[in-house]
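Have a look at the structure below, then the notes.
All protein chains but one are shown at their positions in the complex.
Labels A and B are assigned to the chains in the order they are written; within every chain, residues are numbered from 1.
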Amino acid sequence: MAVAESSEKQGEVVASLSGATKIFGGTVAISDVSIELRAGEVLALLGENGAGKSTCVKLLAGVYRPDIGKVVVGGEPVAFSSPLQAQRAGIAVMHQHPGLFPDLSVGENLFIGQAGPRSSWRIDRARMRSEAQRLLQLVGLHADIDAPLSRLRTSEQQLVEIARALSLDARVLIMDEPTAALSQREVERLFAVVNNLRGHGVAMMFVGHRMDEIYRVADRIAVLRDGHLVGVERAQELTRERAVQMMVGRSLDGLYPHHEPTEAAVLMSVKGLSRDGAFEDVSFELRAGEILGFGGLVGSGRTEIARVLFGIDQPTAGTMTLDGADVRFASARDAMDRGIAYVSEDRIGQSLVMDFSILANNSLTVLDEATHGGLVSRSNELAFAKPFLDRLRLRFHSYDQPVSTLSGGNQQKVVLSKWLATQPRVLILDEPTQGIDVQAKADVHAMIADLASQGLAIILISSELPELLGMCDRMIVLREGRISARFDRDEATQEKVISAATDAGEAERDAMRPAVGAESQVFTPENPGLALPRLFARREFGLVAAIAAVVIPVSILNPRMLSGANLSALAMDAGLLMTVAVGQMLVIITRNIDLSVAAVIGLAAYGAASTLHLHPELGVVGGVLLACGIGLLAGLVNGFVVTYGKVPAIVVTLGTMTIFRGLNSLWAGGQQISADQVPQSWLDMTSANLFGIPAVLIIAVATLLVIAWALRSTVIGRELYAIGSNPAGAQLIGIPVRARVLLAFAVGGLLAGFDGALWASRYATVDARVAYGFELTVIAAVVVGGIAVRGGSGTVLGVALGTLTLLVINNGLTLVRVDPLWLQGVYGLVILAAIGIDAYVARRGAASRKGAH
Amino acid sequence: MKSHLVKSLLLASSLVAVASLASVASAEECATGPVTVGFLPKLDTDPYFQVAQTGAEEAAAEIGGKAIKQAPSQATAEAQIEFINNLVSQKVGVIAISANDANAVAPALKRAMQQGVKIVSYDSDVAPAARTVFLNQAAGDSLAEMMLESMGKLIDYDGEFAILSSTPTATNQNAWIDFMKAKMAAEPKYAKMKLVQVAYGQESEQVNQQQALGLAQAFPNLKGIIIPAGIGLPAAARAMEQAGLLGKIKLTGLAPATLIKKYIQDGSVQDIWWNVKDLGYLTYFAAQAVAQCKLTGKEGETFKAGRLGDYTVGKGGEVLLGPADIVTPANVEEFKF
């Protein structure tokens, strides 16, 4: 790791949180937490889910700022306005969910976004490669540096995240659950690195759940509970039992409603249920009126089991029976029809539509039942909502207020009500009280107990031990996809559960057996040497094949296809289309689109021609510059409204398309600029030939080469890809997204303007209708060329080939005397074929990379 | 939401009520003096119609009244219908239209007539029931024959040729093409000439160039192209020149002389043309005569058109400007457009 030999002495405090408090909405995440990170030392942060660990990480990483208290680095209080600033201050973070860029290569992911005094605008590939090799070796990752990140398994991607953090010149290294997806061997590697860094005086923080790992790596351990710092002690002096006690240390008395276990018949039973990459061999029974708890760490497979029970995912082995009969759910709807309800742990992402009102959210599951005469009846909706919301004691202003205005606890009540309205027989609750206040929790618990006593079978997934122990009649504990323990209410204790969930009590560790949560080792990576050219070969090769498939038969039927005149005309058309298509590519890479290109071409063409007509002394150069200027201005207008006005690109460019056309029409006032009204030199610009190749094509190819180089070898170029690949991630690591997108639009506009000059020169007579409808041809060329509309990927070669494919098909069909009107239909088929193939290839790629994400 | 629905319904019905109160013009009305004539060309960017308009304005200066022009941005019937309605709303006396599609605009024109607006057509006709007179630049069959004859002479009456027209529904071009086909079938001297394809240049420089080139490529034995579309002939000439085929493939057709001057002078292209400005001039006079009920489209009627003299209405309400000329290097300078 490129670490300046630390000036810190061993043990000196490098960074710390001092009295930090952070509040989100109404919830206090952490309160008055002070922890110190010392040079050459690892501080482990322990705590249950929701104890506040990730908040501490994010405060130090610069993602949030504390509401009270400070972040202190090198003795000075700092206020990070962005993660980039934290990075510059010398803090490196290994995130739990890496915000990496699937479309960029492994090597690029290591270094993207690291703008600093050292780096230049160019990418030094050689240096990058050697650095990347070194880093990958350090973490023990064998991967092709040039392969796109998306081809790596999740565990490998985690290693890239680790390597990335190590590549920074960091005084402070924060590791947030870095081992969650790793195999034992990889974990060993990581610890070796940690030891190395320790020797270099780096201050480190390690957030984790596996006691074994924590005790191996930590010098000191800080324990958080409910947002408060319970204590910090030296690892050697802290026994595991006491650590656990500090983590959970609450008494259980009187907090949970009394609930009698039932002796009813078995309602649902599960045998040997497995899902590859998620969980294995899970069996249990569920009776009506009982509450069965699922304990275990995050990622141990509990939610995955629930999703299979609810029909969202399909099991790969095992059986489920309901009322004694085997069942198989193909969708959530199936499961719901059989009386199963699932309250997701992701309240905002999977349980609520934030824009909907309380009432509308409540009715989402019972829409058909809440109707009267085919129309949704408000009184019916209220009948579904009122009972449960009242029982849960929802605090709200009106049934029509959007749920986004409710606190977390009240939102959860709406979610519960929504599911209870379906009158389920089996209710699966996934972290139902996560992130909600105490009062709401109590209301929810009361409701759960009530429901059980009325005969509902309940599965309660919870990471909160008191809740598990207080509410459940029985519980099973999962660890890394397998059931590690079963307890009845009487025999369970917090310590036992935590032991079963982690490996705190494990005497042996099967070092070679991979966690089921990590990828199945059946997958063998392709030989990296062959993979790259093979993938490359797919898209571009397919286009070349398509072109050949048209050229060869057509040339046989009509040899004129390969004649000089035809090729020359084809070349000119290609030059004109490629120039503007590559500009469109830049915009699409960033996950935007520009529908106004054709209108810009028209405006620039007319502008240049008409100005030259009035002022022929401007000459060819003047005309071209003017056209480029018009294009640039148009691109900037588009760019500004998209980036700073925050209006989606498709809307903006739809508007500017009509505006620019209209301006063109007004400027032209119905006039034409005909060939004899402009200087001959202007017209000659495009009829020039260089060794028989039209100048237009040469100019276009030169432009494409420049852009290809810029995209590949400059930092800005790679950043464009990053923005399209993962916009939020790009923002987070400090890429100036707005400026880059503005640049993309500006360059796109400039190229369109330039194309306008070429167009006016080639087609000589210019009016307000130049290039009408051309934008769809441009987008078609880009799409056929393999540039994904969702952004983040695509090559200049693809654009060139896509252009050629379309034009060759056009030309070929004309030459075999196919009615030119039929061309439209063919174009449509070509576009559909292109995206169909893309989708097919993508699906094959995903399927071959089986595993949890 | 309900309130919005109610509000918009109220608004709509109040508008309708207001409009119903507005008086409806009576169907038959003869103007007593010069009226406003609304010219409605095929396309706003075609210079042909700009020049014709100058003729109309000259006529307006002479006898009074006003000549306005509104043109669509797309050479389609749909676009023209919108302008027909606009002109009627602006209460012009006469609409002079050069139609993109003879039948499609007919209902709108009939509606206009119901509102008391008179209709004449120029350059490109509409369904005869929808207009009073049609001002044609030259007799359709005469133009067709001239073009065919011109092409015949260029290729020695032997070989393949193609036609590059404007839009597929353009009345005038289609009429000429039909005449040409009939003539070829009827007269033996054209027996060895073969029409291989009719292509469409869509009144666009780019499309015309591409189509011309495409014809040359698709038919290796092509000897000539007839281009009865003003924008098309110069465009095709440019395309052929760029491809080096200018002498090999002969071009002839109808085009503004000034735009094709270069190619006329070096003999590679032939052109048949007329004085466009005069067409506009004539149309204006005819329109005023129709507005004042002095002209009803019956065969044999006559009227005076200023400096151009007297004109007689022919069959089917058609008025001919006069014979067209062949543009040669000798007389090319005489044509101002």
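Just a few scattered comments:
Simple rule for what comes next: contacts are C-beta pairs under 8 Å (C-beta built on N, C-alpha and C of every residue); 3 or more make two chains touch, one makes a residue touch a chain.
Everything below uses one rule, namely that contacts and distances are computed from a predicted model.
Missing chain, UniProt name from the options "Glycine--tRNA ligase alpha subunit", "Phosphoribosylformylglycinamidine synthase subunit PurS", "Autoinducer 2 import system permease protein LsrD" or "Sarcosine oxidase subunit gamma family protein": "Autoinducer 2 import system permease protein LsrD". Residue in contact with the omitted chain (choice from A:665, A:686, A:703 or A:795): A:665. Only one of B:31, B:106 or B:319 touches the absent chain when the whole complex is considered: B:106.
The residue touching the chain not shown here, chosen from A:149, A:162, A:238 or A:336, is A:336. Note on the undisplayed chain: of the listed residues A:78, A:266, A:298 or A:312, the one touching it is A:312.
Residues of chain B that touch the chain left out of the display are 1, 4-5, 7-8, 11-12, 15-16, 18-20, 22, 24, 44, 68, 70-74, 76-79, 81-83, 85-86, 88-91, 101, 103-104, 106-107, 110-111, 115, 168-169, 200. Listed here are the chain A residues that touch the chain not shown: 26, 312, 331-333, 336, 342, 344, 346, 349-357, 360, 363-365, 367-368, 370-371, 374-376, 382, 386, 389-390, 393-401, 404-407, 410, 418, 595, 641, 645-648, 650-652, 654-659, 661-666, 768, 773, 776, 779-780, 783, 789-790, 819, 821-832, 835-836, 839.
The rule is simple: only the chains that are shown with their structure count from here on.
With centres taken as mean Cα positions, chain B sits 58 Å from chain A. Listing the residues of chain A that touch chain B in their complex gives 558, 560-561, 563, 565-566, 568-569, 573, 665, 668, 670-672, 674-676, 687, 759, 763-772, 811, 814-817, 820.
Here chain B touches chain A in the complex through residues 44-47, 50, 71, 73, 197, 199-200, 204-206, 209-211, 213-214, 216-220, 231, 234-235, 238, 242-245, 258-259, 261-262, going by the rule given at the top.
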